[in-house]
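Reading through the structure tokens given below for one structure.
Every protein chain of the complex appears in place save one, which is left out.
And now, chain A:
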Amino acid sequence: MNALAARRRHPAAIALLLLLGLILTGVAYSALAPKQADAASTAASSVEDGKKLFLANCATCHGLQAQGTKAAPSLAGVGAAAVDFQMGTGRMPMAAPNIQAPRADEVRFTQEQISSVAAYIASLAPGPAVPEAEYTTGQGGDVALGAELFRVNCAMCHNFAGSGGALTRGKYAPSLRDVEGKHIYEAMVSGPQSMPVFSDDNISPDAKNDIVAYLHEVDKQENVGGMALGNLGPVSEGLFVWIFGLGIMVGFAVWLGKKAA
């Protein structure tokens, strides 16, 4: 103990203590953090199973008959596409009341369970169905046409590169990076949250496939010009030139000013 006490004023002591504290906090958190209860798995996708899952996970806000409450809208007629989109991207069930359901990294249900809930909701009233796979992979789509359709219909909210943008009162159009083609398609037909519906009369299934192809192309594209700065336009460029451009120049100016002739 004496040896330890003698080193307590060592310069590295404070860094070590901080590190130790951080590790302890992390370990303690991982031991105590609330864990997701494993939902019982169901065998077949059926309306009956879907209803059970609905009552257990969704009815608090959407009501026992999915009729909607003050906290959440009615789900009659939203269709299987809406359920598949909202649950498949982790937006539903919502983790906390919020101005808008955020996309979550962790999807809490298996695709089978999601399909069951979707089947149950679809059984309440007709709505858009989950799209067929041939229109959602982007394969064979015309990237250039998709890009043009994207600019005309989507860029005003989602930004030219799908980086997302702000809407009123804290709502926002989310980033479209690394979103599955199926979910992009479903968002277009179901119009989640503030998004308008783009029905097949507005944009045909083939054109939707072109848009998916374009977004997948953006995901794959390497940044030919170097770092993209978030693809947010001139604001991030201005911030960069003020902080790094000016910072480097002033650094060199100070260095040169100090250099004796």
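Following the convention adopted for this analysis, a residue touches a chain if its C-beta (ideal position, glycine included) is under 8 Å from a C-beta of that chain, and two chains touch if they have at least 3 such contacts; residues count from 1.
The criterion applied here is as follows: contacts and distances are computed from a predicted model.
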Hidden chain of the complex, named as in its UniProt record, picked from "Cytochrome bc1 complex cytochrome b subunit", "ABC transporter substrate-binding protein", "Lactate utilization protein B" or "Heme exporter protein A": "Cytochrome bc1 complex cytochrome b subunit"
Contact partner of the left-out chain, one of A:A56, A:A133 or A:V241: A:V241
Absent-chain interface as seen on chain A, which is shown: 99, 142-145, 147-148, 151-152, 155-161, 163-170, 172-173, 214, 217-218, 223-229, 231-242, 244-246, 248-250, 252-254, 256-259, 261
